[in-house]
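A single protein chain has been omitted; all remaining protein chains appear in their positions.
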């Protein structure tokens, strides 16, 4: 399905785990450990979700804990808000990124600020699972990147895993957190397997992860673009350019210190995301880096992003999404600045 | 109503015009010049709008051209999309910023991309008027700043006037444009009068306006914050610091060249907005300035913004909104960097 | 329905325990006086704005009196002051919302089981369904009630909520106060078909229209709906026909859009007068009671007025206190900026 080739060193073996399996396993762990946890959404029950992420959960935990809802995104989040106020720990799914838009009012005006509105009286431990981003040649509205929208909303926390281990750990963290979290699953990475151990979260909420160390420039990314940055770093290494790859993981709060520390070492940064350029989260990363590492910064932060156009149909997808080439060109620009 | 005092030099006189009057006059001009123009929304007809911005329009143009709708924001924008496809030029109003959230799906998934989706076949000349921003001690959801959300959406154009003359000119431009435009009216400035001539747009879509020239740093703002920047510049001038004040006017497209040219002269920039800091449009301005004026930049772009908290109730509003003091502190930081 | 069509006899209290009918009267009267105080506070500049419920006291008190405040939960919009009062909410905390001290009010919505003031028309209705579903998932005894207006019924959220409630059989009552106006738009230009109760059939649930000036009828209808919900019978829509006799809010000017004669006609069907007469007719109350009720209400209102007028402003640091239950370092940094540059 995905247009990203599985690198040879990650070829599937029997013991390896895909992100889709990792999320499923995390949900199983969470449903088992806390009887207040509920999983619901469109087609998550009997079908097990269009990506089979909730496969088997209804059979295992029953249709009171894992259930299908009618097709209405706003009500799904509204339902979660009411359930949370009655002591539950809801983990709703919205089927695709582009279908989160009908729920934006309930997300922004209700879920994100109910705790604030009630001066902390109303608990709001909701984790919204949102299959996100592009790269799978899907129909319209199935390839959107909403992180900039959500990161701007006070009261929300936002994360996006880039591999199965993080998918597992970040979901445990998100659901156990007593605040609303938007958990964005990169669809394009659902089926890529890695030999990883699924375990407890390794770092606190808000911490980034250095995927690869390097000294000439820092690549900053999240979700599926982390893997693409790794590919770029691999190629650059052949030319002796050592790129650090930082997986932001948390898009709110952003790990400002981690970002600044890396750029303080490398002096250069390139941020990569799928969303359109203007007012994308890359702008925030650029601003933060400039604010916190200005003295070390030897070139303006480069942004390699989708263009300011609606997410296109299949054949145009590779022309829209940041390519390894574009990342390397940006690296070159920053090195030659 | 507004907590911004009317400066003495702008005290009301009989011939002066408020922004509320300017918008009303622009709508009158537009309804008169093009019989395809329609004005509709909640309470815009008989009542003339909660801010009286549409006052008298229904009486003058009839209830086919100016009409009330039921209370449903998503349908208001959906209605506009259908009307546009049938040859009309809709100018819907959503009553307050915070009530645009229920319409986000129709705005993002439909209005913004119908032209693209149909490869240019379907005309989409819709101007969404949105009373916006804070500063009037209003109830919850009546003080939101959605520009970052809208500026991120491919297919939209976004503007925010800061004074009556611009309100008039920008609205003519927005409604005459054959693309969807979000026109954000700063409520806090509705009643401030200026002796201005209401006339044809002076500059093309996307052009910023230099409100005040200066050479030590550039203040960048839009909407009600332009006036606050002017106040800051006034005070700074007393200390011999000459601040340039740039009114962005268009938040998409942003006047990158104008920004870069100003900062190339001043070497320093402070961007001011009401919205929360993280992933606000200030980040985009900061990134653009850094990208296009890095060599001239003598300090990181400073952001003076609302905090990452839900827009607060009345007494906390002055603590949340950027103050003249905070702007001047940022200027000082950038000068001393 | 217009003012005249309603039963002229007024409330029939024969099915209502005398003590309950008296306490409903007391709550209605108190709400009326408190509403007057609130309007006065707005005129004095203490409140930036206020939304009056005058005329809707029977609809609010009658429905709220049917709730079991130990188990049920009410989800208000912004005009439900008399519901709050009836449920025993701290009224200083409630009015604090109108003094703009805190958007959601300063009472504890979880303890009082009366949700925070919510300015999004239609927005809290799905919460009521979620809360109710949550109750039935644990086989709990509680019901939820969602308060919303005729205008709110146009919002997609109300439809989605009703459909969810129907599908899940959730123990929830959709209580629409059809006060004939949504700001400047009359119900006939708002509600296609003219009746919110009539929508219920389309979701396979009962829809009841009730005279919203008749506190007994409202109480009975709500009680029946709650009983049905508690017995596993699922949701009900109740549409209480009433009237917003005052402007939409203190900033509004109804002279622009409606005939004062209509207001006058409805003022004549004042629910408090009707209830008082019914109490007298039923022999449930005498002059002493009415005098005491008025004295008590006045004392209550004065205390609430003084309480809200003297309530301190929130601390500037409260901007940051409740954003998260588990605060982030990023927000703490911003709080430090605030402390250094603005506050405390």
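Assorted remarks:
Each chain carries a letter (A, B and C) given by its place in the written order, and its residues are counted from 1.
Heads up, the rule we're going with is that contacts are C-beta pairs under 8 Å (C-beta built on N, C-alpha and C of every residue); 3 or more make two chains touch, one makes a residue touch a chain.
What you are looking at is a predicted structure, and each value in this text was computed from that prediction instead of being measured.
In the full complex, the chain left out of view touches A, B, C.
Between the chain not shown and the residues B:78, B:161, B:186 or B:214, the one that touches is B:78. Checked against the full complex, the one of B:42, B:105 or B:244 touching the unshown chain is B:105. The omitted chain makes contact with just one of the residues C:203, C:219 or C:338: C:203. Checked against the hidden chain, the listed residues A:74, A:127, A:162 or A:208 yield one contact partner: A:74. Even with one chain removed from view, chain B keeps its contact list with that chain: residues 38, 64, 69-70, 72, 74-75, 77-88, 105-106, 109-110, 114-125, 154-155, 157, 177-179, 205-206, 252-254, 256.
Contact residues of chain A toward the unshown chain are 42-43, 45-48, 50, 68, 70-75, 98-99, 102, 137-142, 277-278, 307-310, 312-316, 319-320, 323, 325-326, 329.
Of the residues in chain C, those that touch the hidden partner chain are 154-160, 162-167, 189-195, 198-205.
The rule we apply is simple: only the chains that are shown with their structure count from here on.
At the far end from chain C, in terms of centres built from Cα atoms, lies A. Of all chains present, the one whose mean CA position sits nearest the global mean of protein CA atoms is B. Centroids built from CA atoms put chain C at 41 Å from chain A. In terms of their C-alpha centroids, the spacing between chain A and chain B amounts to 31 Å. In chain B, the positions touching at least two other chains are 74, 98, 102, 140-141, 278, 307-310. Shared contact sites, meaning residues of chain C that touch two or more other chains, fall at 102-104, 120, 156-157, 318, 323, 330-331.
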